[in-house]
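All protein chains but one are shown at their positions in the complex.
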Amino acid sequence: MSEPLGVAVLGAGHMGADHVRRLARSVAGARVVAVADPDRARGEAAAAGIEGVRLHTDALAALAEPGVQAVLVASPDHAHEEALLAALARGLPVLCEKPLAADARAALRVVEAEAHGGRRLIQVGFMRRYDAEYRGLKTLLDSGGIGRPLMLHCRHRNVSSPPHFTSAMLISSSVSHEIDAARWLLGQEVTAVTVLGPRPSAGAPAGLRDPQLVLLETAGGALVDVEIFVNCGFGYEVTCEAVGERGSARIGAGPGMVVRSAGRAHQDITQDYVVRFADAYDREVRAWVAGVREGRVAGPSAWDGYAAAAVAEAGVRALAEGARVAVELAERPALYG
Amino acid sequence: MSEPLGVAVLGAGHMGADHVRRLARSVAGARVVAVADPDRARGEAAAAGIEGVRLHTDALAALAEPGVQAVLVASPDHAHEEALLAALARGLPVLCEKPLAADARAALRVVEAEAHGGRRLIQVGFMRRYDAEYRGLKTLLDSGGIGRPLMLHCRHRNVSSPPHFTSAMLISSSVSHEIDAARWLLGQEVTAVTVLGPRPSAGAPAGLRDPQLVLLETAGGALVDVEIFVNCGFGYEVTCEAVGERGSARIGAGPGMVVRSAGRAHQDITQDYVVRFADAYDREVRAWVAGVREGRVAGPSAWDGYAAAAVAEAGVRALAEGARVAVELAERPALYG
Amino acid sequence: MSEPLGVAVLGAGHMGADHVRRLARSVAGARVVAVADPDRARGEAAAAGIEGVRLHTDALAALAEPGVQAVLVASPDHAHEEALLAALARGLPVLCEKPLAADARAALRVVEAEAHGGRRLIQVGFMRRYDAEYRGLKTLLDSGGIGRPLMLHCRHRNVSSPPHFTSAMLISSSVSHEIDAARWLLGQEVTAVTVLGPRPSAGAPAGLRDPQLVLLETAGGALVDVEIFVNCGFGYEVTCEAVGERGSARIGAGPGMVVRSAGRAHQDITQDYVVRFADAYDREVRAWVAGVREGRVAGPSAWDGYAAAAVAEAGVRALAEGARVAVELAERPALYG
Partner (left out) sequence: MSEPLGVAVLGAGHMGADHVRRLARSVAGARVVAVADPDRARGEAAAAGIEGVRLHTDALAALAEPGVQAVLVASPDHAHEEALLAALARGLPVLCEKPLAADARAALRVVEAEAHGGRRLIQVGFMRRYDAEYRGLKTLLDSGGIGRPLMLHCRHRNVSSPPHFTSAMLISSSVSHEIDAARWLLGQEVTAVTVLGPRPSAGAPAGLRDPQLVLLETAGGALVDVEIFVNCGFGYEVTCEAVGERGSARIGAGPGMVVRSAGRAHQDITQDYVVRFADAYDREVRAWVAGVREGRVAGPSAWDGYAAAAVAEAGVRALAEGARVAVELAERPALYG
């Protein structure tokens, strides 16, 4: 394929606009041919200065645009299922921002539709799999360098949470990244979830159970603990320590520049995931475009999106019930073997 | 008091012999006047080269030796209670290696005996309170520098466990250090314990549930997770990260010398608690001797020893039952206010 | 400019082939229209699989190819001057791998030719200016955050040197990066050079004075020391500590993943500059393409290339003479103001 890949971007909010810019300005081999957003002004803003983009307020109309060869879904969660089913119907490869769908049930319908088609078309935006440090950790675990992984200790901290963030969203929106990372790093499904937590921080909005400690058990007998703290105040931090039978490995805690002044040696802490994972997003979209141009879809699958959703739902129940909740997954279609 | 403090050391095993050497060689103001061990040869070996030491095979006879002004108990756990009660009866200050007694019930009897006497005479050997890093963390928490503490993430790893170490001893013998450290750092009693764990490591002896993740809840609403892994193979590591409402603080992970060679930058990991906490042991015994010479007993109290034992027992039950176990403490005597 | 920028790449060796791949595969807005290398097979290998590339064995013929709008010079050092003068004659923007020319005299002729044309067309490939850590350090220094910079302590280590590397090349080829970085970070010209060194390492080829300590004095009274060690054996390491009147800042020493096993905590050390500075190379070429498409040339200038060459030549003399050598720069043309 010598022509650039024509991409329709659905959703022109923060994430969508960022992807439009990325595809147009920094990904070789791609061009944005259509942008859809119910808010026309927002679509226009995202596409400003990029030639040849057709604007739509209706996502399905954008998919029908001539020249659309692939789709990037960055619309609100509830709109994902319809967009994905439409893309599958047209045989278009899709990069879908997480979550795959609004809930595990909807996610499973997407999985079944793709499996029915018999061909991998969907990649889910779990971009940590493209982060250099996570990839290094995955390589180490797969090499057996520290023996069988026994535990993952994860920290996921945000400076502050957006308005309307709920206690359940700490799990379904934030910990879902760790759920996918754990499944991917360990190569195992999650079988049960328990949620504990201290008395909420005074720095969290009233009523928000923040922080929480989410405990995942896996099919292979590993244990994962995740501190999720979305109003920690001091920075955006994502760390992971894998403890194996013969060693441990920790990522995400490293300093960049160390400054010494006024009695202290300090490093700045990233304040935002956009900064921390900027390269991962770039690498993800570049790899997706390059793969699609060669007819391959190889990243996180619809099954990965479904499994993360199912675990997150069990986590939300564990939070509500104050008890361990087993995770029930549907049977895995052969396509995702 | 211008004369050196005369100390009887009960127990001449690994720990006892080390204390004999410490009191004789590196603590100003103390001298060892009696050593008791049922195994006379072991007592002789410990006292070799130190002038003026009387050897006994019976602990109570050692306490009665003229010149004994204080007692250091390093005998087996089951012998603690009798020795402590005898020392209390004689009004002798005691530094007692942890645990205070063989179980929480025995520990409570010791507490009651001391409280009945109306005077603090017992200090328990929780030497982490004398470690420079732990003291720094305590100072930071007390200053409010990171706000109210919400969580402690603790790691406690040993290269390998001694023979006959049981799954319950991971909690009662090893995690008991974190139980005391958590109570001391937070200034709160522990109210419940939950124990989880991955499938045991192949590096652990058959039947040993190693590693474990022990979760402590406290009266003030903090949550403490402890990874205890006594056959990790790679080193002796004790780390603690306190997460507060406005920041976090981590101790125990720092490098000393960083060596770069053959493609790697590395630091050696301490292989043994004797090395890691050598200074803490020295500081503990020096502070105890100095205090006793001035008529003060100020370190970890018999109540601290009892509380740690009670929490550890709840932990052992939580391990056995696979469920959260609430901790029931006796009423705290006024002496320990 | 909506069409991609047509680039001729001169030189298809290691560096040139890498840039061909970068322009074709990962830089949006560029395409390779010509590749020139005296060795046709090498040119073909570099261009394999990229559509629309015309191959040449003569650099000047490649410049004359229709569609060439910019030039990337990655040919051997001695070929730079002719290529640069030809590109200037055609008004083509150039990204020229360091050094600007084979020696300071040739570099000055290039500077004069560009100044004569009255328009910045040349950017030199000092890619450290595009490295995230160096940029962070530059920002800190410019902000006055650590006061006036007094000293830079630099370490530049390679696993091993290529065959035929000479003692002078440690300065002219390797330290030239630090020369540019020091000039850029401090915003000052270098005024004198002294070179010292220990007895050469047994790990260096016979006759090579490796390592060396190169000392640079600057017009503003700063002092820069550079350890250059091209056969250190253990890794590729580039670190820089700036010491200012109120603080210091160190880059390049940070860990990524920390692995604990077998008694050691270790991080891998990068073995190669291609890995360490991969992102800097990408950022450099992307910024150059984006700028040229908008009619701007803003990176390291021909003057920077000349000044680095002049300082390096003084360094080589200081090495040979065993004494401090003052640096004499030509007058700076107004174009580089």
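Think of it as A, B and C in the order they're written, each chain with its own count starting at 1.
Operating definition for what follows: a contact is a pair of C-beta atoms (placed from the backbone, for glycine too) under 8 Å apart; a residue touches a chain by one contact, two chains touch by 3 or more.
Predicted model, so just to flag it, every value in this text is computed and none were measured.
Touching the chain that is not shown, out of A:39, A:142, A:268 or A:321: A:268 (per the contact rule at the top). Across the entire complex, the residue among B:80, B:98, B:177 or B:260 in touch with the chain not shown is B:260. Only one of C:6, C:38, C:67 or C:147 touches the chain withheld from this view, namely C:147. Mapped onto subunit C, the interface with the missing chain covers residues 147-148, 150-151, 153, 194, 196-199, 201-203, 211, 213, 215, 217, 220-223, 225, 227, 229, 232-234, 243, 245-248. Listed for subunit B, the residues touching the missing chain in the whole complex are 2, 24-30, 51, 132-133, 136-137, 140, 145-146, 246-251, 253-262, 279, 286, 290. Seen from subunit A, the chain kept out of the figure touches residues 233-235, 237, 255, 260-269, 271.
Note that in this section only the chains that are shown with their structure count from here on.
Rounded to a multiple of 5, the Cα-based rotation taking subunit A onto subunit C is 180 degrees. Chain closest to the overall centre, judged by the mean of its C-alpha atoms against the mean of all protein C-alpha atoms: A.
Each chain gets one centre point, the mean of its Cα atoms, and the points for subunit A and subunit C are 37 Å apart. Mean C-alpha positions place subunit A and subunit B at a centre distance of 44 Å. Of all residues in subunit B, those that touch two or more other chains are 233-234.
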